[in-house]
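A single protein chain has been omitted; all remaining protein chains appear in their positions.
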Amino acid sequence: MTLVRRGVLLLALPVLLFAAWWVASAGSTDFYWPSLSSILAAFGRTWTWDRVQADVLPSLGRLLAGYLLAVVVGVALGAVIGSVRWVRALVEPLLEFLRAIPPPVLVPIVILLSGIGDRTKILVIVSGCVWPVLLNTVEGVRGRDEVLSDTCRTYGITGPLRLRHLVLRAASPQIVTGARQALPIAIILMVISEMMAANEGLGFTVVQFQRGFQIPEMWSGVLLLGLVGILLSLLFRAAERGLLGWYHGQRAGRREW
Amino acid sequence: MVAVAARAPRVTGRPVALGVLGLAVFALALEVGPRAGLVPIRYAPPTSQILVTLGEQVGRSAFWVALLDTLRTWAEGLLIAVVAGIVVGVLLGSVPFLRAATATTVEFLRPIPSVALIPLVIVLYGPTIRSTLVLVVYAAFWQVLIQVMHGVADVDPVARDTARSYGLGAWARIRYVVWPTALPYVVTGVRLATSVALILTITGQLVIGSPGLGKEIDNAQQSDAVRVVYALILVTGLLGVLANLATRFVERRVLAWHPAIRREEVTPA
Partner (left out) sequence: MRRTFVALLAAAAVLATAACGDSSDGASDPAPGQPDKVNAGVIAILDVAPIYLGKQQGFFSERDIDLTLTTAQGGAAIVPAVLSGEYQFGFSNSISLLLATSQNAGLKVVCNGNNSTGVDGQDFAGLFVKADSPIQSPKDLAGRTVAANTLKNIVDTSVRASVKKDGGDPAAVKFVELPFPQQVAALDAGQVDAIFVVEPFQQAAVDAGARKIASSYVDTAPDLTVAMYFTSTKLLGENPDLVARFTEAMKESLAYADAHSDEVRDVIGTYTQIAPEVRAKMTLPKWPTEINTASVDALAEAAVADGLLTRKPDVAGLLP
């Protein structure tokens, strides 16, 4: 597929939807559903380089810190839980219990324990992001090929070597799926973490616009969140290609295209 | 690769006992912590006080109405999201053209927090169960969709080519090749979607004011009824545990042939 064809394919649907939105909302007088042109005008006005520096960059920093911490903790815990059957049985109901507590309800508890600074916001992000990574790691570790497992045992490969080359590598496609799932959750939690006990940040700004009835500005912030999502997923895909190159190569070798 | 029907393995006593033990240890830690002064007891009451308050709440009819509303919203939203996610996911995953065309749109829409949709949803449906339902479906759909797409893409090329050379039509291919490969991913997706749906249900009720447990939690917070808040959080957590038990049960039946399940139930050691 040529580059031009691929570019057109990637952009066709978004451009179409965008155009449809523009036409459908032109001249709208609805307070909460303003016209796309006014939202775009607000976008240009609001997200100046100063504001990006003051609000967006700190948020992104916390987002990345929380996300990476969640991945590390999720993979570590997931590998242990997935490998040892009785650990899984012991811990699973408790994890399901904690996972079910909605973030807006959890945030006050985290504030109580950890105060009202950056650390709390990062912990809030971790508290939500860790679950897809953890779950997928557990499944990936559980579902590894028995033949490989037996081969390792026959050859006497144990310990860290086994962990790295058998357990984690076999589980890595699912771990990566989990990490992918965790990305949009990280963004959502970044917003939620800035709804309380905050005085700067991207999510904070969007929520303040909502509370101050500045609706076109609010929607421009929502657009920005979507763009951040795209940017992060592109970065992720680049990283994934590096990590899972062996897997894709293995599959591609057997494919025609 | 046809799914082999295995006898549904019985749940042995030991995993259940261990699970209960895990919860019990946690409950004990939360009893001792506040009393030992590790956390302020006024704002983080010990387990025993929470349980007493829960007993009081259970006597209120408003509690049961709220619980029923929560369960209803959760179940409906989850069902719609799962079915839509599977259908769209299989479609997008199997047809490379569609997947490439929708890739940017999906990546753009996914991270938009459901909480940002709240004003829109209130304008459309008001503070009703339907508003929260929209939030739940929106959030849970993406969980299922992404997992399904990954699962469909993970099909073993050899198996797929074999099916094609044996002349299996598109529907047969989906049923015998694509679906079994994708199934473990789908099950994980359903499990993730179940918890996301519960979280969004409660969150929606909390912020919009739709009837349900979330609204009761908000009411208790505004009333500075700290123990009631924790009692309701306890109920929410228990709902999560029950949901997990249910999905694990379904998983055992549906994925009985998969190495992960087989190894755990059949291997004696």
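We call the chains A and B, going by the order they appear; numbering starts again at 1 in every chain.
Note that contacts are C-beta pairs under 8 Å (C-beta built on N, C-alpha and C of every residue); 3 or more make two chains touch, one makes a residue touch a chain.
Because the structure is predicted, anything quoted here is derived from the model rather than measured.
Enquirer: So which of B:L71, B:A84 or B:A100 would be touching the chain we can't see?
Expert: Considering all chains, including the one not shown, the answer is B:A84.
Enquirer: For a quick check of understanding: of B:L21, B:L71, B:I122 or B:A153, which residue touches the chain that isn't displayed?
Expert: Per the contact definition at the top, the residue touching the missing chain is B:I122.
Enquirer: Name every residue on subunit B in touch with the hidden partner chain.
Expert: Where subunit B meets the chain not shown: residues 40, 42-43, 76, 79-80, 83-84, 87, 118-119, 122-128, 130, 133, 175, 206-209, 215, 218-226, 228-229.
Enquirer: For subunit A, which residues lie in contact with the unshown chain of the complex?
Expert: 31-32, 108, 111-112, 115-116, 196-199, 208, 210-215
The definition used in the following text is that only the chains that are shown with their structure count from here on.
Enquirer: Under the touch definition given earlier, write down the residues of subunit A that touch subunit B in their complex.
Expert: On the subunit A side, the touching residues are 6, 9-14, 17, 30, 32-33, 85-86, 89-94, 96-105, 109, 112-113, 131-132, 135-136, 139, 142-146, 173-174, 177, 180-181, 183-184, 187-188, 191-192, 195, 206, 210, 215, 218, 222, 225-230, 232-234, 251, 254-255.
Enquirer: Sort out for me which residues of subunit B touch subunit A in the complex.
Expert: These residues of subunit B touch subunit A: 14-16, 18-23, 26, 39-40, 43-44, 97, 100-105, 107-116, 119-120, 123, 142-143, 146-147, 150, 154, 157-158, 184-185, 188, 191-192, 195, 198-200, 202-203, 206-207, 214, 217, 229, 233, 236-241, 243-245, 258-260, 263-264.
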